[in-house]
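Removed: one protein chain of the complex. Kept in place: all other protein chains.
For chain A:
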């Protein structure tokens, strides 16, 4: 007599078998015109097939592209509701209709992007079952209970999305709005669970927990709660917010570049600002989440940590440092352009602090991208006296990297504060004391971060990792939590000396927004490659070896080409989704029903002007040299 576990397992196998049959049919239809497709099972029809391949492109490359696109789309689909929900709340709280309109505009994208994501998920599943039947059977055996949970989550997420989108206008006021915001909250909660369930499958491959005892549910739960599951969940959640923000920024940037009227320029300049702000807002805690993930990887498996940070993948992190550096520079640059161009008369006023911040960022970037051990020839190593350069080696260790990443976060935060305060004059009697306090907090924090960083060289790793690095993060978070409310209080009573004017940014601001989005997407593709390669020749680290011809990790240059291709394909897909979703608006606009941009109140997150933000004011501003 079979027990419940066996029934579930057998049912899982039957399902996997049916899915494999479906995959086979799909593959037949899709590749009917390809005469060279040959399956490995033809050679040994009776043996169980472990792998199948596809000519020219190869099974691994095809799965790589589809999986990457699915993951990026999923990041977008999960990031946009957070972004939209935050905008809706800001609009509701501030009464600024522009935020509500922006939130609705982006939620509209969800319906089409949701379907596209699911489509790529389906393709990926078919390909995985087709190309890796043995691995998929193993994963199905372990995770079948979570497959059911995943399906259930999809049902409730879809229903909530429909209610959220179609109920927008019906629930625009009063308690209806509150319920709508609650729906947005539910949408994000379900989306979060939709993200963390497949995360467990992926993280299980890197840090598996296999138990042979207990029910199927107990096995699935043990495998789900593996050491890297939560660090990846948190890291991806934050990264999705960043992706959503920067994609919004890039969309606004492109629309700004191609804007024909001042009204459009006004709207998309403002939208670009909001997108960049939310992107930066997410970017600031991201290095900390990444640090936690790497710490867990080291604790789980020292060898895997070494492979990533000191082994053949170490140069990947130099590439990552450059991408993050450019992202920090791009985000700050956009803020600086905003100060220079949106606030008349401030072109020279903020020049010195901008230059100082730029130099600090560049110096920090220089340290961040210094590798721990240099890949050098024997002759070069002899010349240096080892693989650690006597001068540079000191910058290669985690202590230095944690210090500079914290300093970069501090500088970016101060960039935003500077932008926020630009064009305002404090009137509160306690303003002087508050400014002195903020300056003191910032200065002391920077000194403390550096001191802890240097001290970190002279203490055992365990103290550095558990106390010093976490203290550095705590200090930076303390600075943010102190200076943000103090600045908000100061600005409440501040006098506006120079009004912020939207729509005056130079075209390169649009390119900066596109650059930021491309950097984030490239970073996500790079980290996907890192996660996969860190398992080296294992499908499931230490449990199931990859015995296919593609078991080896591709070289960085080759991988970079595929990452660039995936980024391009993803951008094209997103552009298509935007185009499809806005088709109706264009038709309406052409029919003369185009809605005007609301000249709203002061944007909640930065200085704006109810008087000058409107199109009427822009008309007079158009005469100014830009």
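FYI, contacts are C-beta pairs under 8 Å (C-beta built on N, C-alpha and C of every residue); 3 or more make two chains touch, one makes a residue touch a chain; residues count from 1.
Just so it is clear, contacts and distances are computed from a predicted model.
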Protein name, per the UniProt record, of whichever chain is missing from view ("Cytochrome c domain-containing protein", "Phosphate transport system permease protein", "Lipoprotein" or "MBL fold metallo-hydrolase"): "Cytochrome c domain-containing protein"
Which of A:66, A:135, A:242 or A:319 contacts the chain that the document leaves out: A:319
From A:369, A:414, A:500 or A:524, residue that would touch the chain that is not displayed: A:369
Among A:137, A:156, A:394 or A:560, the residue in touch with the chain that has been omitted: A:560
Residue of A:114, A:333 or A:502 touching the missing chain in the full complex: A:333
Identified contact with the non-displayed chain, of A:59, A:188 or A:301: A:301
Among A:93, A:178 or A:545, residue touching the chain not depicted: A:545
Where the missing chain touches chain A, by residue: 43-44, 46-47, 50, 208-213, 222, 254, 257-260, 299, 301-303, 312, 315, 318-319, 322, 326, 329, 333, 336, 340, 354, 358, 362, 365-366, 369, 374-377, 380, 383-384, 389, 391-392, 506-508, 511, 514-515, 518, 522, 536-537, 542-543, 545-547, 551-557, 559-561, 563-564, 567-568, 571, 626
